[in-house]
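Input: a single structure, listed below in structure tokens.
Note that one protein chain of the assembly has been removed; the remaining protein chains are unaltered in position.
Chain naming follows the written order as A and B, and within any one chain the residues start at number 1.
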Amino acid sequence: MARAAAPSRTIYVNPRRMAATLKDTGMLRSASLALAAFLALTAAAVAADKPTLTIYTYDAFAADYGPGPGLKAGFEKMCGCTVDIVAADSSIGALRKVQLEGATTPADIVLGLDTSVAGEARATGLFAPHGLTLTGLSLPARWTDPDFVPVDFGYFAFVYDKTKVKVPPTSFEALIKEPASFKVVLEDPRSDTPGLGLVLWIKAAYGDRAPEIWAGLKPHIATMARSWSDAYGLFLKGEADMALSYTTSPAYHAIAENNPNYAYAEFTEGFYPQIEIAGVLKSSAHQELAKQFLGWLVTPEAQAVIPTTNWMYPVTALGDKLPAAFPAAPAKVLSLDENAITANKAAWIEEALAAIR
Amino acid sequence: MPRSADATLPHRPLRLAGGAAIALAIAALIGTLFWAILHAAAGQAATGPGVDLGDLIYITTLQAVLSTGLSLLAGVALAWALNRLRFHGRGLLIGLFASAIVTPGLVVAFGLLSVWGRAGWLGFAGVPIFGLGGVVAAHVLLDGAFAARILLARLDAIPAARLKTGQSLGLTPWTRFAVIDWPALRGTLPGLAAIIFLLAFTSFPIVLLLGGGPAVQTLEIAIYSAVRLDFNLGLAVQLALIQIALCAVIILASAALAPISASLDRPAEPRWRDAGWARAAQWLVLALALFGFASPLLATLLDGIAGLDSVLAQPAFWNAVWTSLWIGAVSALLTLALALLIATGRAAASSRLARVLLGAPAYAYLAVPAVTLSLGAFILVRDLGIGPVVAAPAVVVIANALLSLPFAMATLAPPVEAIARSRGRLIRSLNLGGWRQFAEIEWPLLARDAGLVVALGFCFSLGDLGVIALFGTQDFTTLPLLMVRALGAYRTHDAASIAALMLVLTIAAFVLLPRLIGRLADART
Partner (left out) sequence: MLALEDVTFAYAGSNPYCFSMTAEAGTVTAIRGASGAGKSTLLDLVAGFLAPASGVVRIGGQDVTALPPERRPVSILFQSETLFEHLSAARNVALGLPRPDAARVEAALAEVGLADLGPQRAATLSGGQKQRVALARTLLRDRPVLLLDEPFSALDDDTRATTRTLVRDLTLKHRWATVLVTHHADDIAAIADRVYVLQGGTLRAQP
């Protein structure tokens, strides 16, 4: 199993946090307490002249088996700094947290937002231009964003089990024509990014006809789950024939589970991408260090961590280092203007929900 | 504070003050959380879509009313059957049913799907599991089983002489229920209905997973989306206040309605079997309940076997077990302390109004949307200048203790009241002090119920972590958080195993803790 080196549990050498943990919980036995205190002291001595880069991100990104530990270790090797990855329950949760904390936030970077909320994030005025010249990127479209740097990307797609669905639908209209017993499980656009992604996907493909497509989908919707994980869990349980996920999801099953039976349905309308992004906060005291991290993040070294930990495409071509199970990019990629998304997102969500209510 | 004017009640100003202090503190905490949010929302431009409030309230209320009515019906039927039947493993089964209320909603929802979903054991039956029906069914399983546990205690406490009179009269099973059982149950129903209504009204993971889409949702979900998606804190507070106002009507009505009806008699060994058809019906009810309730749990356990090795080998898992255990233990003891303080304070009050005022805040917490609590706690902790890493465990402990307080009150308040009413004269005439009253009279009689409260408190904290969603606590991981993380990383087997282990822990706590604490109290007397 090709997973980036993720130690069973990373021991933080952040003296502030460690001291706090010890003081607060008092749950360690005395022997380990002494050892830990010693470690904390040593760490404090070493860390005294080391800056700490604090990154807010979403839970799965920071998890032991996510890209977080690999990226942290990689950057710490060269930056002479400590990377502190703080997980919120979702990327939007990380943004809300920074908004609540305002200028006093300890965060330097928010990582994990995506292009569908980029406009809204930009409008908060919290993010500083990255000032980097990003070259050699391999993305669905040319990257011109002055504030955010791409982290990874994927295409929303309906995933199915080849042993159960022999002939998958080839478009939204074909999906609508399936018998009513053909079910899909979706994510709620109000609570999860793939859910919002589907609203945008249908909008990009059908424009004003979007409500008609949504109304057609209604009998096929098994349920609209709160999160991607619930939805995908339901699909794996067999509650639906297809789940709204990513074109790269089958690669997880092929690589991590050695199960080649999952595939995504090729839709003739084309695919809508999700690009996850990171940005530096204006309030950060480590502007240069933060920008250095973002610059490093798009290098092949950092990007090599992404595919088998976050199961998304790297934003820089990795050549044959990208596992073969990752599918080639779709022939047709859809897009929407960021300003249009920001201005109309709420109305489009309401339009979609109204059509299936 | 109204003084205890009733001559039959021992004069206990300290108890009144203690109860009032806790009630005030809870009310103040809720108020402060809202204030913190409004403070943060000040100057924020109102954005985001309007909410169709009428429709939202209608569907939330409909769902809650259906869930409550059916849960009580199921609970009464099951309590009736369990009261009459004796079989091996009855104690274990009662523990299992009692644990229903604290079984994590997501675990039950997935368990239900393992049985009734289209790929489930009974998928061929084609039961529509998504939509209003599925949501109500899940609520009835969880809350109905809990109701049965509470109601069974009332039936088991019916005085032996009353049963003998009824039996020698040869009452038919139906007359027996109407004349003997129903009066014993009636007093408990309003309080129970209020709790179930509040649970269903504010239900979150079950509605989201089984609701089937935007047609079925709750105010709680609208509040969540106002905070997370639109970041419209003003709207969130507005919706939260509407939810609290609606729930307050229920809380106050039940607090005013609920009469004191608890018997402290030792339960009689039942020798009165109902006639043939009724006995058949009792076995049928038991079989249905066992099947309906135990099958999703069994499915959860079986689903969990596959990933067990991998989960048990993870240090992160053992770390989370440890965290969950100590968080659970601390909040359980806090729950017990708070419930005893409020219940004894309330029992010492003679005016009806004072009793309602003392009791209501304990329930109010249940009506406050979780996301509002989480948001308020985050802002508050930050405004106070406490680091989130330090604050997280404290906030979780307090939040979980308050969350289980209504259930603790429902369990402890009736017997505490009954002691005050029935033994009040004696206590007064002996001139016993408050502490001796507690140590020598109340505690020995309450110990078994106290065990149930500790189990409740323990299991509630095992299942919930929503309140520190914003805290960003990489080092502070409990079992439910670990499960959600595994689910978010394609690791469905790991998630299933963690769910199964949580379930085992919950049931074990529910079967063992009341016995353990009951035994400790017995050993002392």
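As a working rule, a contact is a pair of C-beta atoms (placed from the backbone, for glycine too) under 8 Å apart; a residue touches a chain by one contact, two chains touch by 3 or more.
Since the model is a prediction, treat every value here as computed from it, not as a measurement.
With respect to the full assembly, the chain omitted from this view is in touch with B. The omitted chain makes contact with just one of the residues B:13, B:126, B:183 or B:315: B:183.
Here the missing chain is touched by one residue of B:125, B:161 or B:512, and it is B:161. Of the listed residues B:56, B:78, B:140 or B:171, the one in contact with the hidden chain in the full complex is B:171. Mapped onto subunit B, the footprint of the missing chain covers residues 159, 161-162, 164-165, 167-171, 175, 179-180, 183, 271-272.
The rule is simple: only the chains that are shown with their structure count from here on.
Here subunit A touches subunit B in the complex through residues 8-9, 12, 17, 20-21, 23-25, 27, 56, 59-60, 62-66, 85-90, 92-94, 96-97, 99-101, 183, 188, 190-191, 221-230, 232-234, 236-239, 249, 252-253, 256, 311, 346-347, 349-350, 353, 356-357, going by the rule given at the top. On the side of subunit B, the complex with subunit A involves touching residues 40, 47-49, 106, 110, 113-114, 117-120, 123, 130, 205, 208-215, 224-225, 227-231, 314-316, 319, 322, 326, 375, 378-379, 382, 387, 389-390, 393, 469-470, 472-475, 484-485, 487-492, 495.
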